[in-house]
Structure formats: C-alpha cells, structure tokens
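Here the complex is missing a single protein chain, while all its other protein chains stay put.
Chains: A, B and C, in written order; residue numbering restarts at 1 for each.
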Amino acid sequence: MSSESAVTPGWASEEPILEVRNLEKHYVKSTGWLESFFADEKRVRAVDGVSLSIDRGEIFSVVGESGCGKTTLGKTLLRVIEPTEGEIRFKGTDLSSLSSTEMQEMREHVQIVYQDPFEALNPKRTVNGLLRQPMEIHDITSRDEQRERIYRALEDVNLLPVEDYLDRYPEELSGGQLQRVLFARALVLDPEFIVADEPSSMLDASVRARVLDLIDELRNERDISFFIITHDIGAARYLSDRIGVMYLGRIVEMGSADGIVEDPKHPYSKALIESIPSPDPREPLGSSGIGSEVPEPVDLPIGCRFHPRCPAATEHCRRADPEWRSVPSETDDGRMTECHEVEPKQQPPE
Amino acid sequence: MSNERATGSEPTSTAGDASRAGTRRFDRIRGFLHGFLTNRKGLAGTVLLGTIVFISVAAPLIAPYDPEAYGVGPALAPPSVSHLFGTDDLGRDVLSRFLYGGRISLLVGVTSGVVATIAATLIGVPAGYYRGRIGRWITTAIDMSLVFPPFVLVVVFAAYAGSSVWNIILILSLLSWPIPARTIKAKTLSVRENDFVESTEALGASDARIMRQEVLPNILPVVFANGILQMVYTILMEAAVGFLGLGDTARISWGTMLYFAQKQAALSSGGWWWMVLPGFGIALAAFSFILVGSALDEVLNPRLQRRTWGDD
Amino acid sequence: MSKQTHDRARTTEETLLSVRNLSTHYREGEDDVPVRAVDGVDLEIARGETYGLVGESGCGKSTLGLSLIRALPPQGEIIDGEIHLDGREIGQPARSAVKDVQWADISMIYQGAQNAFNPVKTVGEQIREPLRIHDVVPEGERAGHVEELLDKVNLQPDITDQYPHELSGGMKQRAAIAMAIACEPELLIADEPTTALDVIVQAEVLNMLQRLQEELNFGMLVISHNLAAIMKLSDRVGVMYGGELVETAPSEVLYDSPRHPYTARLLRSLIDPRRPPEQVETIEGTPPDLRDPPTGCRFADRCDLATEQCTAEAPSLEAMSERHEAACFHHDEVSEL
Partner (left out) sequence: MASTSSKKAYIATRVRNYLAAFAAILVVNFAIPRVMPGDPTTRFVGPGFTEEARQELLREFGLTQPLWEQFFLYLTNTLTGDFGVSFARYPTPVMELIVQRLPRTLYLMGASVTISVVLGIPLGAIAAWKFGDRQDLVITQSSLLFRSIPTFWLAILLAFLFGYVVPLFPISGATSNATHPSFISYFMDLTYHTFLPVVTMSAYFLAGYTFLMRGSLLDILPENYIKIAESKGLSERQVLFGHAVAPAFPPVLTQLGFQIGRLAGGAVLVETVFSYPGMGQLMFESVLARDYPVIQATFFFLAVMVLGSMFLAEILYTVIDPRIGGSE
C-alpha cells in the first residue's frame, strides 16, 4: 500500500502518531459444536483491511452509514475490540503485539470518548469520582497531583467554576455538560491520541458546535490527535483536517476535509454528500441516487463491494476488486480512493 | 436543570472536597430514606418489622410465662384472661411461646437470606460480566442448579444431616441462591452493556476493578431488593421445615409450634388457638419483609419514570 | 419542486387543523408541581399544507403532537384549549369519544421507528389493523390495499408476513409510514421522522414524505430538532421554546429574516457542510424549567437583547408581516444580532 503520509504539506512533515496497516475485524456468527450441525458459519467483515496513518496534532474523521464498521474501526484501533488481523503502531510501538497487561498500561496515553454521554458515565459516581478513577487505575495516587489534573481538565473543557461540578452526579447535568465531562475524563491522563465516537450526535444543534470547538481547542492547546467517528458530514468538515469515507468495512476514499465534501470522487462519497440537506429552504431536498438498504458485511459480492448500489457500475466492477490509489482532485489534497471508474493520478516525476 | 443557573454563587472552599462529597452522599441517603418512608409499603413494612424484632428481642421481658414450663395452665385451655391465647396440650402458654418463637424464624430467615444473597452476587456478577467461556460456564452452572427443587432438597438434606439450627441455616443458604443469582446475572448483563463499563475497560481497568467499581454499585439496588425478598422465602422455608418436624424440635419456633399442634390434631380436636398465633406470626414476618422489599424495589428501581412522557 | 406554487394556492384554502390556546401538562403525583410542557399554543394548518415545528429537546413539541392525536401518557393531560380538525372539536372530549377520528383522520409517525411495531405480530397484521378498526376498506380488499401501501413506500409485498425484527431500520421506518397513511388521513403528524437515521435514509424518507403528500394531499405536521431538514420540507415553520410558540413564518421568510432572537441563534448554529467552515455559534445556557417557568420572556436569560421589560412581562405573538408572527419585544433589533 502506498504511503498515505505523503499528503498535503500541513502534516506531511510530521511523524505519524498512529499507523495501522491492513486492519481487520471479522466476527464469526454462531459458535459451539452442536449448532454447527444446523447453521453455517458466517463471517461478518466489520473492518476489512483498513490502512491509514494519523499525524501528530491531526484531526481525522471517518464518515459513513451505520453498519459500515466505523465504530468497530475506532475501537479496534485501540484494541478495545481485538483485531483479527493487522498491525497497529502507536508512536512506533506495535500495539497488536502487546500483552493484555502491557496494553492496559498503554491505555494511559490513548483514550476513547464514547458517543452517548448519558450512557458512558457511571451514574453512581460524582464528577470528581469519575475523573479520579482513571488516575487510580494508572497509579497516580498523589492527592495534589490528582486535584491539579482534575482542575486543569475541567477548566480545559470549560466547566467553570470547577467547584460547582465536582460533586455533581451525571443525572444532574445536561447532555452538553456530560459530553464535556467525558472529554475531561479522557484528559486527566494527558493522552496524546483520542478516539471520539459521534461526539456531537446526541446533542441539540444549539450546543453541538461548542463540543466541536472544544475538540479543536484541545488539539491546539494540548497537541492531541483525534480520530473522530461520525455520520455528520457537516461536523466532520467543520472540524477535521482529513476525512475518510467508509463503506462495508473499508475506507473507500480519503482526502482533505474540504476536498472530500466539495469534490468527492468515489460514487459512494458522492451519494453520501448529495443526500445532506442544506439549510436553505429554496434548494431542493437532497437525494442520494442510491438505494437506502445497506447490505450486511457478510457474503460480500465479488468485485467492488459497492457495485450492487453503484449507479456507475460496469461489468468490470462486478468482477474485479478496485485498487486503492491516488487520484487527482481539484484541491490537490492527496486524494486516494478505490474505484475502477476514477482515473488514476499520473505519477509526477520525482 | 435549574442547577445550571446557580453558577458562581457558591463559596469556593478549596479544602472541603471530601467533606462536600460526603454531604452529597448524605443528601442522597436522606433522599432515599425520604422516598422509602413516604412509600406506604415501606413505612408499613418498617413498622411491622420493627414490632416483630422488638417482641423477639424483648420476649423475656414481655412474655407472661416461662415458654418451656409445663402446666402453667390447664392443658389445651382456650383463651382466657390469664392465658390470652390459650395453652397447648402440655399446658404451656401459647402467647409466651409465640413471643420466643420469632427468634428462630428471624435468625434463620435473615442469616440464610443474607448468605444466599452474597453467594448469589458472587456467582451472578461474574456470570453476567464475562462474555466468553467463563461466563457461559457459570451460567450453565446456575441454570443447572435451578433444576433441583430447593425445598425438596432441604427435606432430603434435613433428613440426612440432622436438624440443628445451624444445619438448617447452612442448607437454606446452600439451596436458595440460584434464583437470585439468575436475577443478578441478568441485571449485570444489562449494566455491562452500558458504555460506561466499556469506557472504563478502555481506560485500562482490570476486570476485578470494573466489577467492583462499575457493575456492583449499579446492581446494588437489585441485590438489596432481591436479598430482602429472599429472606421472605427463607423465612417461609424455615417455617415449613419446622412444620414437617424436621427442624430443631428442642427449640421453640413458629414452625415447630405448628408441627406439634398439627401432630396433636389441634384443629379437629378444637384447639384452634394453638395454630392461629404461630401461623399469623410467620405470615406477618414474611409480609413485613415483602413490604420492605417491594418498597425498596419501587424506590431504588423506579418504573414510574419510564411511563412518563415521551417528549423530545 | 413545485412547492412555492402550491404554497400560494394553499393560502386561500380552508383550515384543516386549528389549535387554540392549547396547554398540556404532566403531573407525576398528586402533590407534584406539574410540568407545563405545552403552554398556550395557537396553531393553524391548511389542507395539504406542511407545517414544521422545531425546537430543542424538552421544548414540548412532541407533547403537542401527542395532544393532537390524543395519545398522551397517563400523566399527561390537556388542561386548556381547543383543537378543531376539519371543524370537529377533538381536544376536550373524552379520549374514547374521539376514537373514530384517531388514525382515520389524523395519524402519526412516532419518533423511533425501531419499536413502532409489536415484536410478536407480523408487519402486515399491524398495517392492516387500522383498516379493520375503522372499516375503511372492505375485508376482502384489505390484503390488496396493504400491498398498495407497501408499494407506495417502496417495500416488497412479502414483508407482510415478516416479523419486525426481520426488517432493517430503514425498512421499518418506511413500513411505519405505510401504516400511518393506511386510512388516508387528512392530517399526518411526523415526530422526528429522520432522527437517528443516516443521511441517505434520511433523504429518502424526506423525499418520500414530500411525494406522498403531493399524491394524497394530506396536511402534515413535521416535528423535529433538525432545522435544516424541516425547513426544506415545510411550507411554514413554527419555532417552539420552553412550551411556547415563539415565532412562525413561511420557511423562506424565517430563513431570511428571523424576528425572534432564539430563531436567529438557532439558524446560526447550523453547519452547512457545503460551505467552507465558518464560526458556528452556540446558544449558552439551558432551556427553562417547565415546572416553574419565568414570568417574563422564557428566553430572556439566554438572550443578548434582553432588557428589564423582558424579565418582567411575557411577550405575545405579534404580526411582523403577512403570515409572519414573532413573540419578542425587540424583534426590530434581531437582524442586528
């Protein structure tokens, strides 16, 4: 696979903080000896060969329909879900080779912020308890140190004055505030990389932007890299440097955030962007032009996995797997995609 | 909601984190007590239970006669001023025996209820927590234990092992954990599904820590309510064992009182007073525990909230 | 589409739904302070018109919908106001008295189609049920009618014998629409019809609703917090805040010149993915506690324009221009916000 780090100048100089190669997560449906007499084994290819690299201080978003495997990908990156295959390098360390105890220690540096703020915080703990717990797990036992980190984290997520929040239970806070507590809980360990699963989807529009701005601030002030999982393409563009479009377990297109939205190349990316309604009532309702039924990632078709829904599919697409390659784009954003119908980029003479 | 607007007005004591958290916890406990005692069942149950505990503890002070003394009155005498609830076939005062009899019921019921609930928690939580082989094995073990009819086993064991009070407690504890274990397992499963469990896992916490810090506090209401209801069951089982004559017949308990009464055909020979009070005592004890248990369930696991408006 | 031309034509048409001073409260126990979820709302929808209702979580918009179809949970009660559908009063009479109106004349697509269907009954059985209750189609023709309905929402007839768990999320959403239009109602209420759906399914559902409305010419009340989607679908839009309707106008008018500060801020919190990112605003603070709403304007404590007048007295809806009303003392200053 060619190197994705040779993209736009902004991050090209930096070393990647996280690099994955050919990551796979396959589930086997049904187990046990007696069942196998009755049912065939089925393989769900939730993540099916993803390679990408994220640079220090970069915000990378992956977008796609539900069921495309984006959440599984995010969790597999940090081995919250064990990958079936593939290599994960965090700052050069191969995470996939770590023992479970070593991985537990490594979790101090990599965090996940979950989607539903009402579900992701233990209702029986106060904010103070919630924020102290990660440090207890990682043996940061000094009370002063704990206090300092808790205050700094809550200040960073703008829950002020801090004293007002320390003794609150989750049920006493609004969705937006809880979302920020979630971020603060990730911050107390001073991580370098955060996976955020749908950070804004549970929130009303009126507070959504606040969380998006928070992520941007954390990147700028704490130099944290983010991997964002979202189905909200608007939020993805607003926030991220690069976007990857995921379909049935694979990233089918990757490029700069502006580039992907303004000039999508892959037919699936196009359909996805076509269907977003713009707020202006004079413009017609968007329409994807492809059916809305997402096939399950079992028994995948031969050839391009998008061909059954693709309006531009040819006979060739039904037979051969498309190759992941660089393609030209208006913005020249180092676009990569896998589609037979998109003309590859001419290799510039080095 | 209105909390949001209270920003900034509170004094910011820097030293008081721990004590403030303590106050919050105290507020919560007080809120719970308020909810529990304003619940009609909770109040009634507490009062009834309190009465039963009181008469059991204070039996030596309030019992009019020595419960073991033969012939304090005529044999099988109907209720009268000197023997408010009559006498039994050996001329012992029924009321005095009744007052003492609650001790064994409560001791056996509560102790084996507590032991069984602890066992059920220790077994049910890992059964629900571990998703792989371990979980499946424990679950299978629980399911298999459910096949053995507990009371039938109690009768068999009591027959073989003898009938001291501690034997009965041991047997009841050993046999009544599977049903609560299953309930606790089911609740653990649903708590485990919450993102806060996985997110703590993603922080690098060990399984033991997650079960202790994340799962247990959230299933505790179910454990408590179940434990109390479990005591209802053990109280009734103890009484039944006593009634069958398999209990410690040398000690006074409501169950054995009924055993002797039944043996002497108290009802058909006209001695109804002998049977009424102990049966009433058992029912009352069980009822008070049921009231407390179901009030706990209502206060700690409110269903009402889920039947409210589906707005927005 | 031909939405604008429709719009003109409709203004002269008769009123289908008329809501006057509607108040719906929730009460948990006898001694509890009621939650004033809907507090004195006026609303009119013409035959064939689409009216969009937007607002943040907890502003009472879903409660309004549930009040119209008289399916409030046990704690909810319409305590004041009138609801007229096609001239018939359906708000105050006992619920059992308006049973023949329910679903036959006014139906609803509920928020969360994932559990719109009873898990132990087939999908077809449930779509057929309102036909049977209201006897709108003779028994022999019901199966055929269900197939037609499914065809209208692009579903295969074979799903009639399937159970809900065998359908995908998008299919369930469309089946729920088929069930809602089964009796060809005059008013269709769609409560968050696209929430929790992916953009592709969302676009499909919105297009489908628009097409069905043109075919069947029902009035439609769309309730959503997704302002972008709702403004495209609706002829007119109403903005709810804290249990009250604070502004209502034709969607283009509302988009171009909002006259209530809340609407203006809401519009500016939208992200238009097609435009290069610019600073998007948030509305600080939280909505009022509806157990004890402030006496003045309910938005005052989050509003930059608020003055003493705003906290002292409550503004009422005033005409800004034809068909445009807003409840704000400072509606002239909103454009400068």
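Some points to look at:
Here, contacts are C-beta pairs under 8 Å (C-beta built on N, C-alpha and C of every residue); 3 or more make two chains touch, one makes a residue touch a chain.
For clarity, every value in this text was computed on a predicted model and none was experimentally measured.
Listed residues B:Ile52, B:Leu258 or B:Leu296: the one in touch with the omitted chain is B:Leu258.
Contact with the chain that does not appear here is found for just one residue of B:Val155, B:Leu189 or B:Leu216, B:Val155. Interface note for the absent chain: among B:Ser56, B:Ser173, B:Asn218 or B:Ser294, the touching residue is B:Ser294. Between the chain not shown and the residues C:Pro34, C:Pro73 or C:Pro294, the one that touches is C:Pro73. With the whole complex as reference, residues 66, 69-71, 73-74, 96, 99-104, 107-108, 110-113, 115-121, 126, 129-130, 133-134, 163, 165-166, 179 of subunit C touch the missing chain.
Taking the complete complex into account, residues 41, 140, 143-144, 146-161, 179, 182, 232, 236-237, 239-240, 243-246, 258, 262, 267-268, 272, 275, 279, 282-284, 286-287, 289-291, 294, 303-304, 306-307, 310 of subunit B touch the chain not shown.
As a working rule, only the chains that are shown with their structure count from here on.
Distance from the subunit B centre to the subunit C centre is 50 Å, each centre being the mean of its Cα atoms. Note: centroid distance subunit A to subunit C, computed from Cα atoms, is 33 Å. The set of subunit A residues touching two or more other chains comprises 174. The multi-chain contact residues of subunit B, meaning those touching 2 or more other chains, are 1, 4. Those residues of subunit B whose C-beta lies close enough to touch subunit A in the complex are 1, 3-4, 6-8, 10, 12-13, 17, 20-21, 23-24, 28, 194-196, 198-206, 209, 213-214, 217-218. Residues 1, 56-57, 168-171, 198-204, 206-207, 210, 225-229, 231-234, 251-252, 255, 265-267, 269-274, 276-277, 280-283, 286 of subunit C are the ones that touch subunit A when the two sit in their complex.
For subunit A in complex with subunit B, the touching residues are 75, 78, 80, 103-108, 111-112, 114-116, 119-126, 128-129, 133-134, 137-138, 147, 160-161, 163-164, 166-169, 172-174, 177, 189.
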